[in-house]
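All protein chains but one are shown in place.
Labels run A, B and C following the written order; every chain starts at residue 1.
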Amino acid sequence: MSNTQIIADSFPALHQTIGDKRLVYLDSAATTQKPQCVIDAITSYYEHDNANIHRGVHTLSMRATTAYENARQSVANLLQASRKEEIIFVRGATEAINLVAQAFARPILSVGDEILITEMEHHSNIVPWQLVCEQTGASLKVAKVNDDGSLNIDSFKELLTEDTTIVAFAHVSNAIGTINPIREMCALAREVGAISVVDGAQAVGHIPVSMSDVDCDFYATSGHKMFGPTGIGCLYGKHALLEEMEPWQGGGDMILSVSFEETTWNNVPFKFEAGTPNIAGAIGLGAAVKWIESFGYDTMIQQEQELLAYGRDVLRSIEGVTLIGASEHNAGVIAFTVAGVHPHDVGTILDHEGVAIRTGNHCAEPLMRRFNLSATCRASICVYNTRKDLDHLGSAVQEAIRMLG
Amino acid sequence: MSNTQIIADSFPALHQTIGDKRLVYLDSAATTQKPQCVIDAITSYYEHDNANIHRGVHTLSMRATTAYENARQSVANLLQASRKEEIIFVRGATEAINLVAQAFARPILSVGDEILITEMEHHSNIVPWQLVCEQTGASLKVAKVNDDGSLNIDSFKELLTEDTTIVAFAHVSNAIGTINPIREMCALAREVGAISVVDGAQAVGHIPVSMSDVDCDFYATSGHKMFGPTGIGCLYGKHALLEEMEPWQGGGDMILSVSFEETTWNNVPFKFEAGTPNIAGAIGLGAAVKWIESFGYDTMIQQEQELLAYGRDVLRSIEGVTLIGASEHNAGVIAFTVAGVHPHDVGTILDHEGVAIRTGNHCAEPLMRRFNLSATCRASICVYNTRKDLDHLGSAVQEAIRMLG
Amino acid sequence: MSDLRELYLEMVTDHAKNPRHRGKANPCDCIGTGNNPLCGDKIVVTVQLQNRIIESVKFDGEGCAISTASADLMAEVLIGKSVEEAKKIFKMFHELVAGEGTSDNLPNKLAVFSGVREFPMRVKCATLAWHTVIAALDGVEDVTTE
Partner (left out) sequence: MSDLRELYLEMVTDHAKNPRHRGKANPCDCIGTGNNPLCGDKIVVTVQLQNRIIESVKFDGEGCAISTASADLMAEVLIGKSVEEAKKIFKMFHELVAGEGTSDNLPNKLAVFSGVREFPMRVKCATLAWHTVIAALDGVEDVTTE
């Protein structure tokens, strides 16, 4: 049995038909499907260990606490963080970035400070900075994107100045798949004394990510995009920065002691995990990390790159199809348009053929505008996809052209 | 088969032994166990419908969106909100209260404004207000608690003045179980023009809660305390207030349109749900609501009150045991101390007997201080408990006294 | 599985490809902007009124086949109708595409959208122009179908 077959077998949701067509899931950039081991970890937690954590003396609470903290360690290992306390569990990349914007940036920003982002950011890495700019008087700068979808590094360098306090950018673009040279970008940020925030939502689970190598200050991830459950994600932060920061939310577990006169914060990472966290989510994420590790990034990259090249060929060979921002260093995301057929109609027709893609602005309106588009079609690839899936994509697109083109 | 048996059967985690003792779970105020239907709803979502919501044209995305929005409707029905848009999905009660403190209170508070809370609040309903007081210069007032654990309503009335901007209090105390007269308290708040925020974490799933009856402005709940999954909860807010408020977090789904010059917020409730939400969590919560409804509050109250009375009797009959704050209007929470045995040791010995209770300050340090205690034991009752469970509690406490008393 | 051909009837694709009412009403008595974040589409609807009778409806902006055809056929149908009639028609149209009503009392041309009921994700496309024109008539500027 092929590697691909083994993988496909362990994802229950992939084994279904849409109408009378086999499901071809090419929307993993929106959310990945979950391997059985992740689903089982959640079920098993609820069926055997369910309890609140950290404050309990009883056995279930101890088991739940251990499982939750082991998940933190697993994530720390996967990301090659130097210690598990650098991993804060949040709802997802969006909350992670908002946490940095509010708890780290807001207190230190004022008029004259600049935040540098790029034209290819997801709304989640734009709006939190717009909000904090409005709150503090800081201003937002935007580095340009080249026609091929790669970052215009000259524009980035030009806008990176002594006034730049924070630099925030995607590791991998969700809309077009560009892989940014984040190590170099973080180094450039450090040179001007700026703090780097990397939006890794689309990277983890696809390409290796190492905090010790990248040397960024913050890194945001979403569990549901790396084979884990919804409602869980991580913020990595350098320990020294996390220590300095004030908490963001207040509540249980994030304090050492509360009186009406004075409240003492708990240690990192608990200081940032107010209230009962998504315990089952963290445990499911831990299982997802184990799955990624057992599969191995080498195989992953090789398969996804191979499928990316194949998928691009399939689409390029169809008259009327234009690929958008198909850069050289690209993850498995193929953005395209079809002449004469609106992406939304393409999406409906593809769905009818069993092919699930995403259409629209992909929460990246400014990037769409950069390419003079209001919407695109996006097929995103994951290890469980096959060449056959991309063949289906191709024939479904041809069907769309036949119907409406 | 008795009602109680039927319930007990549908909670898989309750069917286990701790060492060689049957598990007696009396820690439901920390988190409730989950009925099989909730676990199945989560599993089924991941195995069949898993997709990101709101922006997809394909079938899975449509199914996921429908299930997620149906869950919102279910919660709205359970809470008797006037429309489903008044329900915002959050991580839990803690995040709900922080959302109100930051997105509603922070922009309107300034020096001279007062926030009134009570001595029996959970840290999650204290610290967010302390933070916002520090940020705005507003000040925190604290209504007293009587010796029997009930709210001192005179103190509450006295502290409620024209300067009071926000009043925040628990529906049910997690530490001692007091049920507060929230309808009356909200009416008093309205009289002075204050906004009422009710912390309902311990109420929903135990006693009926009706927004249309209570007429509060905000109401916070945690899914994991009402038979639902971890990582999900709701903030109810009056529609007009939610409309007025600025968003709290920025990201995907909470905006209508983003440009670097201007960003337009989405409608309520999406404005407050930035990023991919806990989709599986919301769907699981929807299933929990269905479970509560099918069980019915009448039966629930009757059973819990009966068990409360029985449990109090069991403990009162043991020499050396003192009940703490055992008020007349009480939910199924029994707080107690054992002469000569520290609560933490009680907890360990009970665990050894299979009895799971919580010990410590229960995230209610100020209340502990009010009773001159640093910690208590807390047995909390849920519909799946039985008299036999409470008999076990009694004999385990006697064992603790034998060993250390 | 529902049939795609019920959604993309020839009349729909024809109006989508060759809309007759693109542009801006002149004079323009009211204007509305609609937004469907799902498609990334925006539409501007302009109306010329005379004594609360619609003289002309025009729309502009890019959209999918369903929303374009719907806007165009809406314009066709609304000309000569009173504001009140327009609202009544919208109500019935909404019920039709949401699967809660029939096309019995609707202007004939709108019946081609019956197929939308089988595609719930497309209901917003079919109703965007309608929401927008009603908002324009009510004097509200921005609407969204999400």
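Convention: a contact is a pair of C-beta atoms (placed from the backbone, for glycine too) under 8 Å apart; a residue touches a chain by one contact, two chains touch by 3 or more.
Note that the structure is a prediction, hence the values are computed from the model and not measured.
Engineer: For the chain that is not shown, enumerate the shown chains it touches in the whole assembly.
Structural biologist: Hidden chain contacts in the full assembly come out as A, B.
Engineer: Which one touches the absent chain: B:Ala201, B:Cys216 or B:Met368?
Structural biologist: B:Met368
Engineer: Considering the whole complex, which of B:Ile115, B:Val198, B:Ile283 or B:Ile349 touches the chain not shown?
Structural biologist: From the options B:Ile115, B:Val198, B:Ile283 or B:Ile349, the contact with the absent chain belongs to B:Ile349.
Engineer: Out of A:Cys37, A:Met62 or A:Ala187, which touches the unshown chain?
Structural biologist: Of the listed residues, the one touching the omitted chain is A:Met62.
Engineer: Tell me which stretches of chain A touch the chain missing from the display.
Structural biologist: Interface residues of chain A facing the absent chain: 54-57, 61-62, 66, 255-257, 264, 266-267, 270.
Engineer: Kindly note down the residues of chain B that lie in touch with the hidden chain.
Structural biologist: That gives, for chain B, the contact residues 18-21, 340-345, 348-349, 352, 359-361, 365, 368, 374-375, 403-404.
Throughout what follows, only the chains that are shown with their structure count from here on.
Engineer: Averaging each chain's C-alpha atoms to get its centre, pick out the one most distant from chain C.
Structural biologist: B
Engineer: Which two chains are joined by the greatest number of C-beta pairs in contact?
Structural biologist: A-B
Engineer: Let me have the rounded angstrom distance from the C-alpha centre of chain B over to the C-alpha centre of chain C, please.
Structural biologist: 45
Engineer: If you average the Cα atoms of chain A and of chain B to get two centres, how far apart are those centres in Å?
Structural biologist: 31
Engineer: Please report how many Å separate the Cα centroid of chain A from that of chain C, as a whole number.
Structural biologist: Centre-to-centre distance between chain A and chain C: 37 Å.
Engineer: Which positions in chain B are in touch with at least two other chains?
Structural biologist: 55-57, 61, 255, 257
Engineer: At least two other chains touched by the same residue of chain C: list those residues.
Structural biologist: Residue numbers touching two or more other chains: 37-38, 42, 121-122.
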